[in-house]
Every structure is written in C-alpha cells, then in structure tokens.
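Just one protein chain is left out here, and the rest sit where they should.
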C-alpha cells in the first residue's frame, strides 16, 4: 500500500510497525511520552503502547544510552531519541566505547541492538546546538552502523531495518526535511539499507550527498540539466559503512565527483569519499574530487546559517569548477 | 643549552618551565600529584609547586575539563592530564561544546587557554582503552588546536607553546615514544608549532606522519634509500590546523604521497590529507594518495596489536604500491 | 480530573514541611527563624525595589514573547513565574561574585546589570552570546543542560586558589553561583559539579530552580526525593525555599552566600517555583499539564504577593503605576533595539573561532567572501 506522508510521520509509522512486530522494542528519550517528542515523531505511541514501552527518561543522555545498553543485555531492543544533534555529546563515551564495542569485547556473545535516533542538521532557524551534523565523529569508530534517510519511504523502512539489526545503529534524521512529504510504499521496501542509490542518472558528473542535502542535490542536477550538463545524483543512505562500489561505478562513468554535506568539510565524510574514490578510480578522474560542506567554525547563529549551509549555488559552484577541469 | 632526555621528561621540563614563567599555570588530573602521573610526566612538580598548582582531581574526566573551564574563566591556565586516550570520551561534550566554542560563543570576550594532554597510541602491550588514537574526532570540531610532538625537543617547546596559546590545545603525546631519548635545545625553539616539518628530504615520494609513527617513517625512508629510492618524510606536528602548504610543496616535487597514522584509516587524518592534497596537486600526482593506518575495528588485544599497528613493512608496502603506479 | 487533583497534591507533597517561606501567597509576613535577620535589614523601599525588579523583568519577558510572535525573535524562553526566585538570588549577591546561568536567567541577568536588549541576540539568532561575561561577572547563557555547573565549580576552585574566600574582607571574598533546573539535576555534569565543589570545599552556591517541569517532564521523572537533599551525599547541605517569595529567596540566598563567602564550603538551594508559561515559545504545555495545576500556581504569583504586602505597608497606587510606566518605556526601548538589529556580516562566522591566526579558517573565509563577491560581480554586470 502506498500513502503520502511527511518524513517525520514515516518514522512514526516505522516505529509503530516495529513495536507491533516485536514486543521487545521499547522507546526511550526526553519528552517522547505525552508530548510525543519535540518533533512529534513519537506522537501517540505512549498512548497506544504504554509507559513501559515509551519511556520518558531523566534528563541525562549518557544515562539514556547507558541504561539502554543494560536493557539490551536484558533482551530488549531500545530505540533512543536524542532531542537535538549536539545533545548527543554527553553520551559520546557510552556510545563509542560501550554501545559500539560490547559485541566485539564479549567475543560476539552479547549483541547490543540499540538504535540511536538523532535529528540533525540545520536550516530551521534554531539556536546553537540545534543544527549540527556530527555523523563523522561516530562513523570513525568501528562497531556502529550510521545511516540517514532522505525520503519518507526510506525513513519508514530504514528505521525498521535499524531496529531489526543486531548491530547498534545511529539513525540520523534530516530534521529540516521532517515536513517534506513523500510516497511511502509499506509493502515494497526497495533498496537495502546499506546500499547507496543512484537517485538520478547522469553522465557528466557524480554528485554524492545524503540526508537533508539530497533534495538540494536533485535541484542542482535540474539546474545543470537546463544548461545541458547531465549530473548523476547518489544518495549515500549508509554513512558507515559507505557503499563505495556504487559511487566508484558511477565515477568511473562520469569522471567527476562532487560531495556535499552539511557537516564541516575538514574531516567530514567527503574526505573519506574523496580519498577512497580517488584511490579506486585514479585513472578515471578528470578532476579532483571537490567537497562542499560546512566550515571550520561552530554552526553559526541562525541569521548566518544561509551562508554556512551548502545550498544550490554553492554546490553548483563546485559542480562548475569540477566540470571546468 | 642542549641536553639529552626521554620525550616524557622533555614534557616534564616544558611544564616546569611554563609553571615557573607564569604563576597562573596549574596542572590537574588523576594521580598527577604524589604519584607524578602513571607515566611520571608530572613527577616532582607537586613537590615543587604545591597542591594548589598540581591538583589531584576526583575521578571524573568531564569534571576535570569542566572545572578547568571555570578556572580559565577565573584567569588560570589549566593543563589537564587525561590518564589514557580512551578515558577522554567522558569529557567529549565539555571539550567539543564548551572548551572549543566558548571563545566564539562569547564573541571573543572569553579566552579558554586550556591544554589537554593525552597520552595516545598503542604498542605498549596494554589492555583495551589504553592504546587508542582519537585525534580525528577532535580535529573535526572547530575551536580546538590539535598538536602532537614526535621528538623530545618538540615536546619541550610545543607543550610550552600550547600553554602560552590563548586558544585551547589538545596535546597528543606519543606514549610509546615516552622513553625515546633525544637532544633538547632549551634556547633555540626551532620550527613554529603549527608548521609541518620536512624531517628528511627526498625526491621520489612524500611520506607524511606524526607522533609515534615518525620514527617508523624515518626507518621506511632508510630502508628505501638502501633500495635507491628517495623518500621525503614530513612530520605533521600540527593536526589541526594542518600545514597543507608544506605537504603540497613536497608532493608537487615528488608526485607521490603516502600518509601513515595509528588511528583508523576510515575518516582518519589521512582522508583529509588525501582529499585536500589531491585537490591542490591534481596534475602533479602520479599515484593516488595511499593511506596506512589502523583498521575499522576496536583497538585489538595486545597479542594482536602488532597486526593492527602500521609498521615498517606495512608502510613499505604502501610506498612500493605508490611507486609502482 | 483525578490527574489534576494528584498534580496539585504532588506539588504540595514535594514542597514538604521544610520549605522556607516569609511571605504567604496572601502577602502576609511569616517568621522564618534564622532568616528573619536578613529580612529585618530591608526597609519598604528595598522591598519596593524588589517589586520593581520583578515587574520590569516580567515585562522584559512579555516583550520577548511578543517579539517572537511577531517574527523578530526566533525563540524565547520565558521566565514567567520565576521572578522571585531570580531577583531574590541576584539581589543577595555581590559585585565580585560570578554567576553561571542557564538560558532562562533573565531576572538574574537584570540584577547583574545586563541590559535586557543584550539578551535578545541569542534569541534572534544574531549571535550565540551577547555580552562580555567578565564585565558583569555573569556568564553567557548555557544551553547544553548542566554544563555550566562544572564551570561554576571550577571558578569556585579558582577563587579559592586566589585566596579570595574567608578573608573577612566583604569586598574581596567571592562566590561562584551555579544556576540549574530540576531537569538538569539528572545530568552527570551536575553531580560532578557537586563532587568537585564538595571535595575541594570550594565557594560555590548551587542554585536549583525547581520549576516543576523540564519541558514536558514533571520533576518526579527526575527524582523520587526532594532536590534540596541532592547535595548531602556529596557533603553539600541543602535547603528548600519558596521560590515565589522574593523575601525568602533573598534571605536564604544572602545567608548561604555569606556562609560560603566566609569559607564554610558549598551549599545548595532549591527554589521551589513554577514555570507559569511554556518551556519556550516553541512549546505547547497544554499537551502535558492541566489547567488546574497552572491555576493553582497562578494563585501563588510572586509579584502579586509582594504587591499585597507592600500595599499593606502603605505603598501607594501611584507608586505602583510609576513602575508600570517605567516598564512600558523599557518595553518600547527593547522593541526598538530588537527591530533595528541588522544581520551580522558573513565574515563574522570566522572571526572568533580562534584568537590566534589559523590557516584553515583564513582560507575558508577568504574563499567564501570571494565567492560572495562573484555574485556581486554578476549583479553589477547584469
């Protein structure tokens, strides 16, 4: 069945489905009960599943993640909501040292199927700490899977995959696209969660992005089409591991790669893509991989965020520079 | 005056000098007082400067960093010792959200001249959490300076620079080189802290490393010299910002770049170097930038660390692959 | 129905028998033992000053909310209902003390001499800060819950290292104040702040405004036991004060600050109060709390009770009206200042990331400004 819904509600639907399918799935986070979360992603779930399965937690992110580990050891599958991106850092230790590594530490004896949902990225005019994109500093650590949907359909399926996975998953939600509607087919899942998808085919240049910038990337491709250049757009979807094969195949055809993300360029995912794709496609590249992203600054106050965020023009600029090589 | 001392003692000497020069310099950490730290880097300093300036802290890394911020606001210049690399993660939030950003947040009104010393890297046969190299997840965040000395001389000077800097500095100490002796000239500082240094000149390939792997990189150059290839070795020294100019100039001469670090390759500093140097030197590269580093695994138990750590052979392998392009 | 009743009952039970109160909601002065000496120092004029403070900051708050509704601010965090908790604290402090606020401390900011217009930058998205923390010894607002408590503890350790505590010189002996909420009490950083202050016996006043809610979570989600007891197991005695009673918050804060100043070690105050408004302008409290609860607390309004008391003391209607007029003027001034704020120039983003030169920052800024210029060129040539 296919229905149209905003991306945020597709996550709600996916959570609901996962909770129906498996009584061990529990949600925990700040304000996710009666309020339904500050973005209303868990709206209605506490009413339907009770306070034991939709848990308003004390205001302590390390505690939320740490106790979720304990629940996972007890056999539950906790799904955590972190209220905003930058509020995940108090839990950094529990995430990278415990969630990520307990499976390896116990020689595979213990699985920690915890999902950590993180609304991330900017563009909603919020104060500091509400607009960051910290995916790279989690992806650097082994043991975590990091994924980010860019459409309602993917959001619906990928959150369920994340919950079903025996590995811990960081689920980055493109918050400024929460209200973007899309068709969700609840019968046909489509692409596997850990594969990148060519969302628009093209021959002249490969443009890779993920999460909130995928719609922008498609706009870029449209704009270039008007000028007669054919941009192939890839939605990465999985940020760790990265499906390099799909990107490599594309770049070997187009000879050019631009990567765009909101996170700072310096040591962002674009760096890894540039390094690895250049290594894999050295003789195919007609231009160096170009990156467009956030700056080496704190995420700025909202009056300046239009300058910080990669937009149509900044990505076009990089595309043009690449094509000019 | 020049004297020979182990790298760890050069840091001790640098700390002592900084404390003599400025009464606002205070040291804080776990077991740094009577014990002199588990690596004895602060040995003798509490005896000479008192318990008010060499502070044994409660066992709480976030607390140590957070209270150091408060002391900095009061006008002190706290130098923190984190006991081992992976014990820094409980302080991640205070470091990346407070230490790094308060200067910008206050519009430049408040300086946070905190130094965070982190013994890092493996090769000493320790249990889990005692051998990690987490520099990349700090360098990704704006507001921090990240540096790492590889010689006793640099250690002596760079720790003093770090303390004198009005910016917060993460000072990564190559722990397995603590006992490596070197000449320290206490009159002539040599290269500026934020510059990379060509520590061996060569014409055929540029090999970039930092911290604990610099001696290994020099061994690689020696080994290749025996085979008639001329490897230029660069010690990065500053990991954020990176002195790309020095690397670029070298690569434009040699046409080849290999980067080696202990940290995982995936999203490690090698990724950023590969991306940026390829962009800057696209037409000069005769081979893709190759990276040698840790794997996408937890740092392994010590019986396996020889396989995890980049060594002479693994770096040679990459150098040979690069030269074969 | 039942939930409304139990919400009221819960608040009553939580308040407990040990809460210090000096003015009842009806404006009657009740004796409060050892704290009465501090009240005795205040004459009607002083109390009228507190009244004026509270009315003015409530007006600042109303103006903040109005400006947000009109799109002039992106967000506003109302202090409505917490005026007494904040003014009483702020007026009990001395110039040399250093306050580490949350994002809701508009009343404390007022007492520290921060002009209300300076508060707007953060909420309008002009900047992340807004004032020089050192100028008034009032730190920037901290948004990440609990972080500032450690900064206060460290500052207190610094006071101690400087020897500026327990000297007996009232203009020298200093304290650090850690403001935090009931929700924040759960954060590890807050406990670590108690740990450090306790272990070092540092001159720190922990000031918890328990306004009953952390966004949609009632205090019972954070703790089964009254928050004023939180510090005890860290060696830090605590006391609960009626946070809607400015006389009591002042007296208890004065007594505590004096004791800490004298070198007797850290203390914790729980100001038992209520967030009468929404968490922020982005919040809809009707989703999670009852009208009955809000109304019960409205009857304990901190301004109303002081006004009643002052009326009984003979303050005239004209005098009260003068304060309202002053508030009107101030509101107009705030509004004008807000509307006039031009967006910061893009280069600002890179200006204070580091205080010393930084190659990457320079490179990025220059490249971006050149890129912006390229549009100017296009526009010029178009």
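Note that the chains are named A, B and C in the order they appear, and that numbering of residues resets to 1 at the start of each chain.
One rule holds for everything that comes next: contacts are C-beta pairs under 8 Å (C-beta built on N, C-alpha and C of every residue); 3 or more make two chains touch, one makes a residue touch a chain.
Computed from a predicted structure; not experimentally measured.
In the whole complex the chain that is left out makes contact with A, B, C. Across B:33, B:123, B:174 or B:268, the residue that sits in touch with the chain not pictured is B:33. Among the residues C:48, C:234, C:272 or C:288, only C:234 touches the chain that is left out of the figure. Of the listed positions B:73, B:86 or B:319, the one in contact with the omitted chain in the full complex is B:86. Contact with the chain not shown here comes from a single listed residue; of A:71, A:287 or A:323, that residue is A:71. The omitted chain makes contact with just one of the residues A:117, A:145, A:200 or A:291: A:145. In the full complex, chain A makes contact with the omitted chain through residues 26, 52, 57-58, 60, 62-63, 65-76, 93-94, 97-98, 101-111, 142-143, 145, 165-167, 194, 240-245.
Residues 185-189, 191-192, 195, 198-199, 201, 220-225, 229-235, 238 of chain C touch the missing chain (whole complex, contact as defined above).
One chain is missing from the display, and on chain B it is touched by residues 30-31, 33-36, 38, 56-60, 62-63, 86-87, 89-90, 125-129, 266, 295-298, 300-305, 307-308, 313-314, 317.
The criterion applied here is as follows: only the chains that are shown with their structure count from here on.
Chain centres computed from CA atoms place C at the largest separation from chain A.
A comparison of C-alpha centroids places A closest to the centre of the full protein. The mean-CA centres of chain A and chain C are about 36 angstrom from one another, to the nearest whole unit. In terms of their C-alpha centroids, the spacing between chain A and chain B amounts to 31 Å. One inter-chain figure worth recording: chain B and chain C are separated by 41 Å, centre to centre, where each centre is the mean of the chain's CA atoms. Across the assembly, chain A contributes 62, 86, 89-90, 128-129, 266, 295-298 as residues in contact with two or more other chains. Within chain C, residues 127-128, 144, 188-189, 353, 358, 360-361 each touch two or more of the remaining chains.
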